[in-house]
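The structure is given below, and queries will be raised subsequently.
One protein chain is absent from this view; the other protein chains keep their places.
The letters A, B, C, D and E name the chains in turn, as written, and every chain counts its residues from 1.
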């Protein structure tokens, strides 16, 4: 493809460089300000790795390679450009499947090439290539099912059937037996049923998992695709593959654990829980005719830190938690980042007239940041985040919409007009009026459960580290 | 030494294991609770590496090796057990020198072995062995000088003479020329002047640096010893040496940078500053007839977090900074860790009667944590840390000891009786009475410079992450 | 529709039922507002301000002859006679304790709305004058206690020694009680609160005060009010308080049970057990007082303890008390006459609940 | 050495120079303490408490004939006559403004120590009665202002609308002024402070208040007091204040220059420009008042503005004011008589500074 | 078990540690871009696909590798671009917020 060829050693050095780029790239992903450049650094590493590979003397089927690269780019680039932001998860699932599939194919091809050369196939290469084919296959089909579920091509609901676990075990056993047979006989043929079984297992693995749990599944498959890369790296003795794949594997593994933890569930519960039903930990997320979305301080912190306007809505829970000083601290921290912070004070927030005023004055919140209901309500449309700290009734849209409600007719703070709403309270328990709050089931509302003082303190920390 | 011999590959695997132990060990050093075990994990890795090395078939001079190990252990262990805590820095310097010396010797011996085998000495091995000898030599002599300075065997003051920089450059040039000569001629002899020059350079490098800057120098030498280990690793193709050495090098480098930053100076200023005089950044640390010790929030945080009793001494500076809410937060955080926290209120702290009371009440500090002077003074002896937040005159021992002082006769808070004192203020400026405070020059006092609100907020964060 | 605002004539009453700001809003909403000259003077609202707000300044007779007359205090016998037949009257009419006035109004065919009878439902909160005036009373009670106490409220550590903080006890933590707790806490006192309703403990603590555990738990009625304690419970409460009260420097009592005489919380013996210089401010004086020794309307020193039984504290802070009251009245008027004309719907919970007389008849 | 504590006789004076706690300390230190019966009554200290502290209760004559007599107010002519010759007298003797008393004392050969003359040096802070009593006055001034104001101090957002916080201005931010700022801030008012001494800006801000920039900067004398402004400066200050003052609901003035009449800060025109219902509490009334219209000792309403010129506010909080004063006296006594016996060292800065009469002669 | 394998294992071990250290520093908000970014990195298998496709002589292997090459390229190109789009959102306010 190029007129000159670098030595294998030079190319290997380029691989080391690529690996360093990946490391740097991921390191830069740890801050929103550098993240974008981090991604580009990773991409540059990839480019170097590909470019140097092409110069290798042994790579001589230029047109084939060029065609493959071109075709991939032509398919990948527009898809990435055009996909809707909301469809990102599906897209990532699909791309992940492509990576896994590629690893499975490369490993199969390599096995096909090496198998007939007896004695030339050391145990580790053998094991690695079969592992790569197996894991890659699972990743491919699993990702496609995840994509289909997210895209709602198939139902997002968990698909379960009798003897599911037995079936899974059987398919996995077949795959492993094929691998053993391939290893022992070094017969090319075995790789076909092996990959076939892997594909079936991938499907079986994902179908019983509900749509809401798909992000965790994608993380798991992400880890798999990394591992299949590592295995391929061992087959091809390629450090770039080993390092890159390991980073991906580590990322997928950690993300799986963190997401499961954020959902208050074990990974096992996510992956296998659907065989029964998805049990929700009590007290963390009941439902107001519909699901509520629980969130974490970290996520809220970033929403806040990158918001232009934040309105804090204090209520009786702030008083109970005595969170006034922490709320002030949070506001200070946000203002330091030039977020516009206001407090929306409902006339009957708390349990006595002026309850919020007393507390906020204690924390020396400037009076001019306190907005009466009538003054702030028209502004909620421009508010990025409404942070509801222990308020409930005074934000309840039922007061506007439900003539039967005991609070119907009370003017409320229109937090539901804000672009997003975060509610800090301890549980799904109602407030003074004893009624459910439909706000919590609003798709743009996220719940941060816990004592308000603790939650706000966690937010302060999290905002600082954004 | 043992009846059986492991293959080289097995031993190499053991080295990988040792490297993993080092990594884990250092990782565990990031929390005080696991640090001790981390050190043991590292030691275990070292033990494995040594034990497996001994099984190598090529190692056959058992008695020599055994004698060396025994002698080293006999010399090292009692020294480590008996050295006084206050003499730790010297001890570390000495041990560091030992490591550097060992690296220089191993490299020299290896060069001696390989040099006469022409063609058998690839460029990288050559370079690596000479580098190891050079850096190891510098480390050895430099560490010895640092030790001598700290132990006050020689004067701790910077030793300077005319044309010092020229002399340094000359010695370094000689060393490098020897290295070049050794490389070109592959003549064993050259390594002798090379190491000689390295030793001289090590001495020249350290003598102009003052005793107070020795910790930075030791960190630099620590990094050097790591690098000489890495170089030796390249010579011997030993991954354990490469990884271990790299970790040490990274540690030394980072510590150098952090310490220099904590001193408000560049590394270059520390290392070369003494050729002129040590310039202290204005406003960060002037002197009250003697040097004051500036500290960092991280250090104070650990002191506080591991204290049993902390007394907070608020003063006018707390009021100016409006740090009352942050101080309350800090106290909460410490109490969560079961530290006993009290506030010592001097009768005339602030600028009006009851000034501190007003502010602390605003932050809802419970009244029963406020101690009058007469009640708290007898208790200071049992206090681990007295945290002085923007108070000055009311802690000034001159009121007790200096009959000429304008505040002589005023009863003060006896913070100087506490086991350690941390003073938060912005500068060395005096307080209301306009006089110097000898407390700041007390060896057990550390100054945390900066606005009290900012400093206390930093302490809260730091305590949380201890 | 014309709204009349006569000057208050009850002795000591400095409030006014409509403040200029609210008058302006009514005028903007299509009402005609007539204000008796000097009606707002005692509350620091000059006639010019009313004129500026679009109200017409008139004499008493004209103010009383409006379609709707708004007042703070119930009308005297003579004033009742000045009302037009069929007119609407809005004021604190004390329907539960003063049958005479209601009967007189009914006889005159006046449609009387008692501010204290507005049901305490969520929707009616803007009209809740009991709450708004209790807020003033609770705040003011603390100022009075602090003023009468020969000691500081806050703790001070000074060169001349340490001044211990005052210990303040608030009995009855409804609207006024909670406000008193908040204000005393602000001033730096060590505050305890007590109430028989169990939910109040959390509310007291939410203001940074501590709840005094007396081991007595009453019940809350549907309206959020307290049920009256049984005689044995009352006995126990008195005994418990007698034991705990000497600890406190200032006691502010606000305990009420609607339609009943104020519960007797502090027996004379408890007062005697208090330190010299202590202060009791009895906000329940109007209903007979929570303290046995309270003389309604008077301030007295009994064995060194200052007993404040002053009535009508909101009137001592007339500007803001009037402002809040006027807003309550505005909300009620807007409810009764949504677009400037009266449209009484007695099927409505608020209208029916607040209306205490209705042309010739006193509704049960 | 015997210390006598007569009952205060000046009208309105409720304090007492020694409280039981301090009497006990003196007794423990070897002094003999005699207290006139009922001396502490108005300050809520009963005779039993004194007896319990080891003091002897005596009649007036005996109290006056002690070796050292401690009082709050300077003695009347008759009282001066009751003093033993050569006795020590400790009280606010007003040496700068009341030459008569000092001369009388000198003639009687009394060694008089004026509490207000104790030099304000660091070491003398425990004896500084000016500071301790100013602390009480500053606190009390806010309570009075809050009580007289027809409005809330704090901001409240309620169902009946929002109550705006009161704007409070404190002129002169010495000891009393700072305490007033702190107390008003606690109550939730929006507080501004002003003083001519430049260092005060930071001190005002250290209490969460804002410093009112009038563009006038005076100087601080060695003792930490303000220098009197020049007539032009005074002119400018008055003009500036006249412009800014209508913004405020309550003004508390504490400006003093030692030995001079109180600076005139608020001209009559400025008072007239204020809103109806506003309040001015003039702590400088004793020295003539910071406000032109202040009538010392009286409270008046001038064109809707309440002007409080009450004197001797510390006496309205007698228990703590006496406690603090007694501690100051204790510190002075311990200084003058280190081990129970008088040992006057007129080379000492404090002794020399505080002593205003000395056997037959009035020291310059 | 040869020296090469041991080298690879060493590298693998170090990469595991490094990976976990690095990833654990990524804040929750960036987890989605992280996932898609690392996903793109896993497309490094493209290198393997090139090697096999470019050098193998077997038709079958070529075909397999070609498909692998296309898939891997899609993964790489799509992955980095998608990630870039996600991260675009942060840049704007990030620059502002960080005084």
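Here, a residue touches a chain if its C-beta (ideal position, glycine included) is under 8 Å from a C-beta of that chain, and two chains touch if they have at least 3 such contacts.
Model, not experiment: these values are computed from the prediction.
Chemist: Counting contacts across the entire complex, name the shown chains the missing chain touches.
Modeler: Even though it is not drawn, that chain still touches A, B, E.
Chemist: Please identify which residue in B:219, B:359 or B:435 touches the non-displayed chain.
Modeler: Counting the whole complex, the residue in contact with the absent chain is B:219.
Chemist: So that we can see where the missing chain sits, which residues of subunit E does it touch?
Modeler: Within subunit E, the residues touching the omitted chain are 3-4, 7, 10-11, 14-15, 17-18, 21-22, 25.
Chemist: In the complete complex, which positions of subunit A touch the hidden chain?
Modeler: Spelled out for subunit A, the touching residues are 8-10, 12-13, 16, 19-20, 23, 27, 239, 243.
Chemist: Spell out the interface residues on subunit B facing the chain that's missing from view.
Modeler: Residues of subunit B in touch with the missing chain: 15, 18-19, 22-23, 25-27, 29-33, 35-36, 38-40, 42-43, 46, 49-50, 53-54, 56, 58-62, 64-65, 67-69, 71-73, 75-77, 79-81, 83, 85, 88, 91-92, 95-96, 98-99, 101-106, 108-110, 112-113, 122, 124, 218-219, 222, 225-226, 228-230, 232-255, 258-259, 262, 296, 298-299, 301-303, 305-308, 336-339, 462, 465-466.
Here is the rule we go by: only the chains that are shown with their structure count from here on.
Chemist: Based on CA centres, what chain would you say lies at the far end from subunit E?
Modeler: Chain D.
Chemist: Give me the two chains with the most inter-chain contact pairs.
Modeler: Counting C-beta pairs in contact per chain pair, the top pair is A-E.
Chemist: Which integer distance in Å separates the CA centroid of subunit A from that of subunit B?
Modeler: Measuring from centre to centre gives 40 Å for this pair.
Chemist: For subunit C, give me the residues that contact two or more of the other chains.
Modeler: Expected reply: 125-126, 131-132, 135, 154, 156, 158-161, 163, 186, 188, 208.
Chemist: Enumerate the residues of subunit B that touch no fewer than two other chains.
Modeler: 322, 347-348, 353-354, 358, 361-362, 364, in rising order.
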